[in-house]
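This part shows chain A:
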Amino acid sequence: MSADTVNTASILVSLGQVTLVLIGAPLLAGVMRQVRARLEGREGAGIWQPWRDLRKLLRKTRIVPEGTGPAFRTAPLLAVACTAMAAAAVPLISTRTGLGPGADLIAVVALLTLAAAALALAGLDTGTAFGGMGASREMTITALAEPTILMAVFALGARVGSTNLPQIVAAGVQHGGRLASPASLLAAFALGVVVLAETGRLPVDNPATHLELTMVHEAMVLEYAGPDLALVELGAAMRLTVLLGLWASLFAPWGIATATGPAALALGLGVLAGKLALLAVLLAAGEVFMAKLRLFRVPELLAGSFLLSVLAVTASFFLT
Partner candidate 1 sequence: MNTLLLLTPLVAPLLAALVYAAFGWRRATAHAGTAAAALILADGIALAVRVMRHGAIDLLGGWLRADPLAAFMLMGIGTIALLAAASSPAYLAAAHGPDADLGQINAAANRRYGALVACFLAAMSAGALAGNLGLAWIAIEATTIVTAFLVGHTGTRAAVEAAWKYTVICSVGIALALLGIIVLYAAARHAGLSESAALDYRALAAHAHALDPAVTRMATALMILGFGAKAGLAPLHAWLPDAHSQAPAPVSALMSGVLLPVAFIQILRVKAIADQVLGAGFTRALLLTMGLSALALAALLLIAQRDYKRMLAYSTMEHMGLVTVGAAIGTRLAMAAVFLHIAGHGLAKAVAFITSGHIQHAERTTRIDQVKALAARQPVVAGIFAAALLALLGFPPFSLFASELALARAGFAAGLGWPVAAAFTLILIALAALVTHTAAMLLGNPEGGGRPAAPDALNLTARTPLITALVAVGALGITAWPISSLIATAAQAGHP
Partner candidate 2 sequence: MSGDAELLDLAAGAFLLAAVGVLWRRDLTAQTSLLAVQGFALAAIAVILGADQAHPELYAVAAGVGVLRGAVLPALMRRAISARATDRETRPLMNVGASLLSAAALVLLAYAVSQPLVRLLGTASARALPMGLAVALIGLLILVTRRKALSQITGFLLLDNGITAIAFLAAAGVPLLVELGVSFDLLLAVLVLRVLTTRMRALFGDTDLDDLRELHD
């Protein structure tokens, strides 16, 4: 009954997670935009607007700038594929995902980084100034944020003795009291900061900006249009969903299914939807009150979160 066994049920769970993330990600983005709009006193476009945008974009003809190569063309698909793979591995609905021992922390982080790197290469491939600028900024942030994710989740994994994500989450479900320890609290804070950095939210990057010089992620993908742009936006929304789901599973694991019975899975699904919605609302509400950090202050913030994750690891190793 260990989390390592791969059987039909667990494969179905993984497929279910991927489908959920594919469908739910634009919905999540829509919820966030709507909450923000309402708080800012606007009417808002409704939570289905991102889906309507995707449909519009998919119907357009595919257009590609002159002089770009395979990096530009394959990046959106690669990004979506990597994020979907990560969604299959991370225990969102249940701890019995279909990848078994392959659902490793390092593998998931590598997948997410691969997605980011693909888009950065695409940005460079366009040969424009904004593409290069966005790519370099994105890579700086990723370089500082990667070690932090690894450290923060490692702090939780050190107690379990493994970097297998389902095992870590299962341990969190079993020993709920440990989540109030200094190691967990520090890791939660550090991972939270990194989620904001990796998904391009405030205070690191403003997703709604139209000023190119302040962009980080948007500048990389400035040249995309039509179906490619649809994939890029879908990929970004999926990335946000997967990372928020990872945070929720690690630090608020109550309700996640540990067996593969349909009742447990349905409960897990409902609880996940609820947690993601809550996190999205809180994030959007917080963004209304936050200002974007100046770019040269971002390394400070990320270094601070790295320090906190190192403290989390040492605390989990050396304290009770």
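Criterion applied: all candidates are chains of the complex that A comes from, given by their letters.
Quick note on the criterion: a residue touches a chain if its C-beta (ideal position, glycine included) is under 8 Å from a C-beta of that chain, and two chains touch if they have at least 3 such contacts; residues count from 1.
Keep in mind the model is a prediction, meaning the values are calculated, not measured.
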Could you check which of 1 or 2 is in contact with chain A in this complex? 2
Show which residues of chain A lie in contact with candidate 2 when the two form their complex. 180-182, 185-186, 299-300, 302-304, 306-308, 310-311, 314-315, 318-320
